[in-house]
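One structure coming up, written as structure tokens, with questions to follow.
After this line comes chain A, so read on.
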Amino acid sequence: MAKIKGAVTVNVERCKGCNLCVVACPTDTLSLQANEVNDRGYHYAYMSNPDACIGCCSCALVCPDACIEVYRVKVD
Partner candidate 1 sequence: MKEEVRLMKGNEAIAHAAIRYGCDGYFGYPITPQSEVLETLEELMPWETTGMVVLQAESEVAAINMVYGGAASGKAVMTSSSSPGVSLKQEGISYIAAASLPALILNVMRGGPGLGTIQPSQADYFQATKGGGHGDYHLIVLAPSTVQEMVDFVGLGFDLAFKYTNPAMILADGIVGQMMEKVVLPEQRPRRTEEEIRRQCPWAADGRKGGRKRNVVTSLELESSRMEEINHVLQARYREIEKNETRWEEIDVEGADYLIVAFGSIARICTKAKELAAEKGIKVGIVRPITLWPFPTEAIARAAEGKKGILCVELNAGQMIEDVRLAVHDNLPVEHFGRLGGIIPSPDEVVKALEEKIIR
Partner candidate 2 sequence: MEIQDIIRPENKVYSAPELLDQNVHMHYCPGCSHGVIHKLLAEVIAEMGLAEKTVGVSPVGCAVFAYNYIDVDWVEAAHGRAPAVATAISRLWPEDVVFTYQGDGDMSAIGTAESIHAANRGENIVMVFVNNAIYGMTGGQMAPTTLVGQKTATTPYGRRVDLNGHPLEITNLMAILDGTCYVTRQSVHTPANVRKTKAALKKAFQNALDKKGTSVVEVVATCNSGWKMSPEKANEWMAEHMFAKYPLGDLKDVK
């Protein structure tokens, strides 16, 4: 059975750390950086559990700052 694998990139400097992507993600792929901040002082989002990503775009859809890009492949 084909399996979907996904990944996201976060435009770190645009991210405001609002956490809405983290909440929207159905597979708990994302977290906010606990200590790291971007130039404007926000704890930005990142893939803390990249293996879980299914590339569903939920995070990107709810992101108010359009800083998430989503990639998806089918793995046989």
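Keep this in mind: contacts are C-beta pairs under 8 Å (C-beta built on N, C-alpha and C of every residue); 3 or more make two chains touch, one makes a residue touch a chain; residues count from 1.
Behind the choice of candidates: all candidates are chains of the complex that A comes from, given by their letters.
Not measured: the values here are computed from a predicted model.
Visitor: Check 1 or 2 against chain A and report the one that touches it in the complex.
Guide: Here chain A touches candidate 2.
Visitor: Spell out the residues on chain A that touch candidate 2 in their complex, using ranges where they run on.
Guide: Touch residues, chain A against candidate 2: 5-7, 9, 11, 14, 16-20, 23-24, 40, 42, 47, 50, 55-58, 60-73, 75.
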